[in-house]
Every structure is written in structure tokens, then in C-alpha cells.
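For this depiction, one protein chain was excluded, whereas all remaining protein chains were kept in their positions.
Think of it as A and B in the order they're written, each chain with its own count starting at 1.
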Amino acid sequence: MNRTDRLAWIGMSLILVLTVLALAAPWLAPYDPLAVSLPEALLPPSAAHWLGTDQLGRDVFSRLLYGTRISLVIGFIAMGVAVGVGVTIGAVAGFAGGWLDGVLMRAVDTLLSIPTIFLLLAVIAVDPAERLVSLTRWPIVGPVAAAVFHWIDPRIVVVMAAIGLMSWMGVARLVRAEILSLKEREFVLAARGLGASRWRLMTRHLLPNAMGPVLVSATLGVGGAILTESVLSYLGLGVQPPTPSWGNILNEGRVALGVAWWLTVSPGVCILVTVLAFNLVGEGIRDRFLR
Amino acid sequence: MATYLIRRLLSLIPVLLWITVLSFGIMHLAPGKPTDAATSFNPRVSLEARQRLEQLYGLDQPLARQYANWLTRIVKCDFGRSFLDDRLVIEKIAERLPITLAINLLSLGLIVGLAVPLGVCAAVRPHGIFDRVTTVLVFVGYSMPSFWLALLCMAWFGVELRWLPVSGLHALDYESFGFLHRWADVAWHLILPVSVAAFVSLAGFSRYVRSSMIDVLKQDYIRTARAKGLSEREVLFGHGLRNGLLPIVTILGLSLPDLIGGSVIAETIFSIPGMGRLFYEAVMARDYPVIMALVTVGAVLTMLGNFLADVAYAWADPRIRVGSEGSA
Partner (left out) sequence: MALLDVQDLSVEFQHGPDTVKAVDRVSLSLEAGQALAIVGESGSGKSTLALALTRLIQPPGRMTGGRIVFQGTDLLRVDAPTLRRVRGRLISYVFQDPATSLNPVLTIGAQLRETIRLHTTVAPDDVDACAVALLEQVDIAAAPERLRAYPHELSGGMRQRVMIAMAIASKPALLIADEPTTALDVTVQVQILQLLQRLRRELGLALLLISHDLLVVEQAADRIAVMQRGAIVESGPVAAVIQRPQHPYTQQLLACRLTLSQRSSS
């Protein structure tokens, strides 16, 4: 096994460990992440508090553990949205060609011209969470939405959707390029000669072959989504306190930068390790299957 | 080359239009009316005043008409007035734009200046020690949130070591400095933000340079150059670089949106009064005219940059500059 493969396996194991940690957080966390205890504020790492406490006396380690959940969930779902939208639009554009392709690619170009952060912040600035909540009053979608929002704060749903909607463009371009090049290959011509319908062509022949680069992009994209969420939360526009997210822990730690280094170093390391893991796996897939 | 460039320019127009539609659309997605922020938090604003404001903004007209009005105004660079301090938006942007541009250009220079040698050295001996070490650093750089790096640098260089200033563009007693001292002071203040802004992009860039150079060095004309008896250095600099760096120009153009977006973080953390920070403040205060204006301006800047990159590429690549006349 060469170096890249070994690194990819390390990344994979890291992701598994993180997933387990996220799932088992309620049992693994030594303290309640929301439990405020002012007398114990800003304690350095010790045997009692492995990574110290923050300004409100909450145990940092427990908060980081719960933060893993937020990061992984947001990362995966945002990427899922991006891939879903991107594959659909890219496939339609590549397959249909003509004016539809032109219009869709214009949209892609437009969105790609706007700096991501700008677009993201602008979207969040219009408080879409309120709009989302108003969905619960609609006839059919309403109860479903209400159930979803019972489990997940609608603002987090907004974050996930927003990040996803900022990232689908790259996937769309990839899929379109693959479809365009695959359309003319022999096996597609053969299938069409045999009378395959357009739907069948797309789902059985074209898309499966186009998935390779998409998988790489999706894996790397989870890392990117986690980074974006941390930026949003750090700026105060993502996951809101007291729900712990690595980004907002960093935000809260900023004021105590000089005195409580553990509040800044540990969440950053968590983000670094997690994103690195996804990057290693993504690059490993790319090297293995696409070279 | 001229036809190529004109075609590129023309293709930008529909995108520009769509960008204006997008900015306009986002604004009007906000719950309530855009003027609510200016009026609803202030109970002393009477109903008539509110109605007057709405008329001023044309909010009582159909959406399409509002968009048309807005479009004609922004073509004249009239983005309205900020909700926060009632100043002309275009003025607020104009005073911040040069600072952001300066930071971005400096960091672009830093990125190119460092990434090219790094990438070239890595490409010349693939999988060698240098390549492996830089690959590790690149991976770590990719995976790091830039604001975290900024915080760490601030803590280490600014607070712990007290070498570099961590906020603002210049010292408090700036006014009393002589001309040269002022420039030095600003430069000193810019070191951290520019370096942090550059670092994360540096990683990706050096990878592009590396893979572009590796591809170039496999080409037949490199073999010809060696067969001519040129030394490896002459082959690399005389034949390899010029070809290898061509795609980099395009990549530079494509990375502009991220660079501009990165200003938001760098400027906010280091308290630099630039466009990015203006955007952040506008978002926090729901200052919609400024938000809309900056989305548009940001996109226009990106497209301008892309276009310049295209021009540079077309000039540098003789296959485009001279065209294929294909004589016999």
C-alpha cells in the first residue's frame, strides 16, 4: 500500500472515530455541555476538566464533543444538498444541451462570480429562518416541517441549506463535463442503438460513470462545509450559542485570547483534524480511482 | 486576440445582469419590508414617515418596476443611503475599497511569489524530500480555518511576542508621523492580515503550480530542449516555466472570489476598515442597501479580475495572441 493509500486509510479511521464520538457524545461527555458554573470559569486544563472551562464555567471537552455532532451533521447534509442539486443540474445541462444548457451554465457562472462568503452572509442576513418556520403553517408540508424543526433548530437547517446551495456549482460543472464526454462514447451509442430511453440512459449508463469525480468532490466538500460552518459560527451567523459548535466556541474564546489559550487552540485543532481527515480520504480516492 | 477578448467581454454582460437580479432578489426575500429595519425599531417614527420612506424606496410599486428603477440607479452608481448612518452607500464603499484592494493585491503578490518557487521546486523532484514536506504543509494549510490561523498569529506575534500590531491600519498617533513613517506604519500593520490572507490560498496554489510543471516537464519539447544539450536549469527556466505558468494565470483569476471573500474574515479579525468588514457590519445590522451594493460590487470586481486574467493569458499564449493562420 503506497503512501497516499495509507494516509487515506488513516483519514477514514479518523472519520469513523469522530462519528463514534459524535454518536456517543451523551454517554462520553463528562459534563453537561450547557451546564453553567460561574465559580469555575476559565480554569486551565486539569484532571477534572481535561480541556479546561470557558467563561461561563462550562466544560470545554464536553462542549467540543457535542460540537462534533454539529460539524458532522452539517457537513454531511450540506454536502448532500450540494451534490443533489449539483448532479441534477449538471446532468440536465450536459444531457439536454442547447439553450437549457446555456441558461443553466449562466446561472452557475453568476453564482460562481460572487464571493462565497458574501453570498452566504447576504442570504443569512435576510433571516430565512423566519420564512422556514412559516412553512409549518402550510397544508401538507407543515406537519413534516414542524417535526423536523422539533429535532433541529430551523436556524441550523438554514445554515445547512445555505452552505449546500453555495457549493453545488462545482459539482454541477463536473457532472456536466463528464456527461458531455461520455455522451459520445461507444457504450452510450450502443445503448441508444438498442433503443434505451433517455431516462434509462441517464440513470443506468451516464450517471454511474460520472460519479467518480463527484465522489472526490463530495468528500472534499464535507471538509469544506465544516470549514464554512465554523467561519459562520465564528462570525455569529451560524450555530447560535448555547448550542456548542467549534466555530462559536472559538468566537467566545476570542475575548479571552491572552489568558485562556485552551479555548482557542482546542476547537481549532478539532476542525483541523476533522477537515484533514476528509481531505486525506478525498485525495486518496482521487489518486486511486482517477489516475 | 481582439475577437477573442471582445467575445469574452460580451459574455460577461448576461452574468452581470443576473447578478443584479440576484442582489435585488435576496434583499426582497427579507421578511417584512426592507425599510422595517430603519423604521420599526424606532417607535417614534410615525405611520406617515414610514409611508414616505416606502414611497421613497418605491416599495409600493410592482416588483419588476422596482427592479428596473434599482437597475437604472446602480448604473449611475447610486446605491442609495445606508440605513445605519444615512450616508451615501457609494461613498462608504469608495473609502473602503482601496484598502481592501491593497490587501488583496499584496496578498496575491505574496501568494504568487511564494507558491511558484515552492511548486516548481516540488515538481522538479517529485516525491523527493522537498515535495513530501511541502505536501504535508499544504494539506495542513488546506484543512485549517483561516480565522483560526489569524487568531493564533494574533496571540503569538501580537500579544505574546509583541512584535506586530494586531488591529487597525495605523497607530493611534499616526497623524503626527512624517510621510515615510506613515507608510512604514501602515506596512507594519498590514503584515499580519496580508500573510494570513495569503497563507491558506498559498497551499492550493503551490499544488497547481506543481502539477502544471510536472505536466509540462513530461512534454516532448522539453525532451527536445534536453537533446539540444541545454542544462537542466536552462531547460527549466528557458522552456519549462513559460509554459507551466500559463495555466496559473487562469487559476489566479478563478481564485479571486475566494480572495475577496477572505477579506471579510481578515479585516474583521484585525479590525481593518475595509470593504469586507463593512460587509460584515452591514450584515449584522441588516443594513440592506449596503449589503446589496457590496454583493454587486464584489461580483463586478471578481468579473473584472477574471477578465484581466483572460487578457493576460491571451497575451502570454502565442497560440491565442497570434491565432492559427496555418500557412503551408
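We adopt the following convention: a contact is a pair of C-beta atoms (placed from the backbone, for glycine too) under 8 Å apart; a residue touches a chain by one contact, two chains touch by 3 or more.
A quick note: this is a predicted structure, and the numbers were derived from the prediction, not measured.
Novice: Counting contacts across the entire complex, name the shown chains the missing chain touches.
Specialist: B
Novice: Of the residues B:246, B:285 or B:300, I need the one that contacts the missing chain.
Specialist: Answering carefully, the residue with contact to the hidden chain is B:246.
Novice: Per the definition of touch given earlier, which of B:156, B:221 or B:237 contacts the omitted chain?
Specialist: Missing-chain contact among the listed residues: B:221.
Novice: Just name the one of B:7, B:76, B:162 or B:319 that touches the chain not displayed here.
Specialist: The one listed residue touching the chain not shown is B:319.
Novice: Counting contacts across the full complex, list the positions on subunit B that touch the omitted chain.
Specialist: Residues of subunit B in touch with the missing chain: 219-221, 223-231, 238-239, 242-243, 246, 316-319, 322, 324-328.
What we mean here is this: only the chains that are shown with their structure count from here on.
Novice: Report the inter-chain centroid distance for subunit A and subunit B in whole angstrom, where each centroid is the mean of the CA atoms.
Specialist: 23
Novice: Name, in rising order, each residue of subunit B that touches subunit A in their complex.
Specialist: Residue list for subunit B touching subunit A: 14-15, 18-19, 22-23, 26-27, 29-31, 139-140, 142-145, 147-148, 151-152, 154-155, 159, 257-258, 260-262, 264-265, 268, 279-280, 282-284, 286, 288, 291-292, 294-295, 298-299, 302-303, 306.
Novice: Would you mind writing out the residues of subunit A in touch with subunit B in their complex?
Specialist: 106-107, 109-119, 121-128, 130-131, 223, 227, 230-231, 234-237, 247, 250, 254, 257-258, 261, 264-265, 267-268, 271-273, 275-276, 279-280, 283
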